[in-house]
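Right after this comes chain A.
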Amino acid sequence: MVALAPTPRDSAAEQFVVVPAATRNGGVPALGWSRVAMVLRSFQAETSGIVLVELVAAGQIIIDIARRSYWWTGQPSEFPLRPRVARVRVALGDGVEVPYVQEQPGKLDELLWYIGRLAFPGEGAWWLMENDRYRLSQWPNLTELAHEPEDLRMLALLTNNALSPRQLAAASGAQHDSAIALINTLDLMGMLTVVAGEPMPDVVVPELPAPREGLFSRLRARLGR
Partner candidate 1 sequence: MAEHVILFAGPMGAGKTTAISTLSEIAVVSTEAANTERDVVDKATTTVALDYGEISLSDDEKVRLYGVPGQRRFDFMWSILKERARGLVLLVNNDAPDSVALAVEYLGSFEQLIHAGGVIVGVTRVDTAPEPGLGAYRDALSAAWPTAMMPVLSIDPRDAGQMQTALLMLVAIVDARASIPAVAELSR
Partner candidate 2 sequence: MTAFHREQAVIDACDAVIAELRELAPSLVFASVITDDGFEVTHAPSNAFDNGRLASMTSSVQALGDAVARELALGSNEYVVIALESGNLLQLRVPGQPVILAAVFDNHELLGKGLSVSRRGVERLGALLAAL
């Protein structure tokens, strides 16, 4: 467990402001992770500051933007799958001190990868625009991130093509939900370039060689992945 130090650091807490839950069409995100994702996405351009995510009847997630690190104040085994968010507080800019923590931090990209997969299940993140297409601007460091083999195929396709989630699913053979979850995650991590879309006619999916017959599929099978 982590001790949060008393004063004088308490005065630093005054620098934090509560971030109200984002809404869309009058509704707030149903899932805690969705709410957290909305906050983090809105601060993606910031280079320094601290984000405090306080969970109901659980620990706190502390994010240091400048160091691209995070701390979880609960037990490692208790990191939530479906958190209930009490509130999110933010203090931006230099000079904001992280509340006292002893443990070594985790990497922020690992947290974003985790949150991105769980927030907005089955739908595009609320900040994404319908009809937009996406191209990868940076590969995630997958040796440090749990992933599925189909993620590799989708990432490779996004390297050379600007695709919508539906197009990505069709080209890779992945489920639409998987494609949209990956798009949500990569955008949350700042690893996509958005190609603004125009309203498209219905897409006719041409006959493609079945993705499962390529070298990638055969190698994946051989390696048991």
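Behind the choice of candidates: all candidates are chains of the complex that A comes from, given by their letters.
Please note the rule applied: a residue touches a chain if its C-beta (ideal position, glycine included) is under 8 Å from a C-beta of that chain, and two chains touch if they have at least 3 such contacts; residues count from 1.
All values derive from a computational prediction rather than experimental measurement.
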Every option in 1 or 2 belongs to the complex, but the one touching chain A is number 1
The chain A residues in contact with candidate 1 across the complex are 133, 136-139, 141-144, 147, 149, 152-153, 155-157, 159-164, 167, 170-171, 203, 205-206, 208-209, 214-216, 218-220, 222-223, 225
